[in-house]
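Only one protein chain is missing from this complex, and each of the others stays in its spot.
Labels run A and B following the written order; every chain starts at residue 1.
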Amino acid sequence: MTGLEGPLALFLLLNLLAALIRAARGPTLADRMLAALLFGNTGVGVLLLLAYAGGTLPLNTALVDVALVLALLAAVTGVAFAKRAWGREEEKHERSD
Amino acid sequence: MNVAIELLSAALLLVGATFYLAGTVGLLRFPDVYARLHTLTKADNLGLGFIILGLAVQADSLMMACKLLLIWPLVLMASATVSYSIARRADEMGIAPISGDGDSA
Partner (left out) sequence: MIKIVYTDLRHIRSVLWRSVLFTALWWVLVEGRTDGWGMGGISVILSLAASLYLMPPTKVSFSSLGCAVFFSFFLIQSVKGGFQVAIMALRPRLKLAPVIMDLPITLPPGMARVVLANTLSLLPGTLSVRIHGDQLRLHILNRHLPIMQELRATEAAIAHIWKKTP
């Protein structure tokens, strides 16, 4: 507890907001997909900072578990996403051989 | 809590926040989706790394610190794979990268 956690969580939240607005504006569909990355990363940061904010012991450690699960889900989503992409790639490769 | 640890933690947290800021600025300024992916996969991830480190040094138990540090590789894995999927999709959709010679504003 350094007293910085709360304000920094808010700061990260503002960053997330600005980035989300940018991503939503596009211009391409690919730009909008950046939102998935933003939530996985900045979202975890905000949760972790909030777990340590407030200063009353015991700290809100349940939020660390929430952040861990969010990170885990983001990783699984990413792998599933990529696996489909890799699978398609190989399929295409086989067909062209 | 030890003052030295508190100062170290505060410094790490501030460095992390700076990287997040750089990532957001990059996201707003960079010209195309590929360049924007660079900022999200590098600056934001390093920012999270510093935030996690800053929280881990003030954790009340070693196990809590380990648990915090466990989160970083998971997020890295997520970023790398999702960013690959996005870049690949953008390439598939025929989105051309904006190229420059290093002097453009």
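The definition used in the following text is that contacts are C-beta pairs under 8 Å (C-beta built on N, C-alpha and C of every residue); 3 or more make two chains touch, one makes a residue touch a chain.
Just so it is clear, the structure is predicted and the values come from calculations on it, not from any experiment.
Asks: Touching the left-out chain: which of B:Ser9, B:Thr41 or B:Gln58?
Replies: Candidates B:Ser9, B:Thr41 or B:Gln58; residue touching the omitted chain: B:Thr41.
Asks: Identify the residues of chain B touching the omitted chain, counting contacts across the whole complex.
Replies: Chain B touches the chain not shown through residues 18-19, 22-23, 25-26, 29-32, 34-35, 37-39, 41-43, 45-47, 49, 61-64, 66-67, 70, 76-77, 79-81, 83-84, 87-88, 90-91, 97-105.
As a convention for this text, only the chains that are shown with their structure count from here on.
Asks: In the complex, go through chain A and note every residue touching chain B.
Replies: 1-2, 4-5, 8, 11-12, 15, 18-19, 22-23, 28-31, 33-34, 36-38, 40-42, 44-45, 48-49, 51-52, 59, 61, 64, 67-68, 71-72, 74-75, 77-79, 81-82, 85
Asks: What does chain B use to touch chain A in their complex?
Replies: 1, 6, 9-10, 13-14, 16-17, 20-21, 23-24, 27-28, 33, 36-37, 40-41, 44-45, 47-48, 51-52, 55, 58, 60, 64, 67-68, 70-71, 74-75, 77-90, 93, 95
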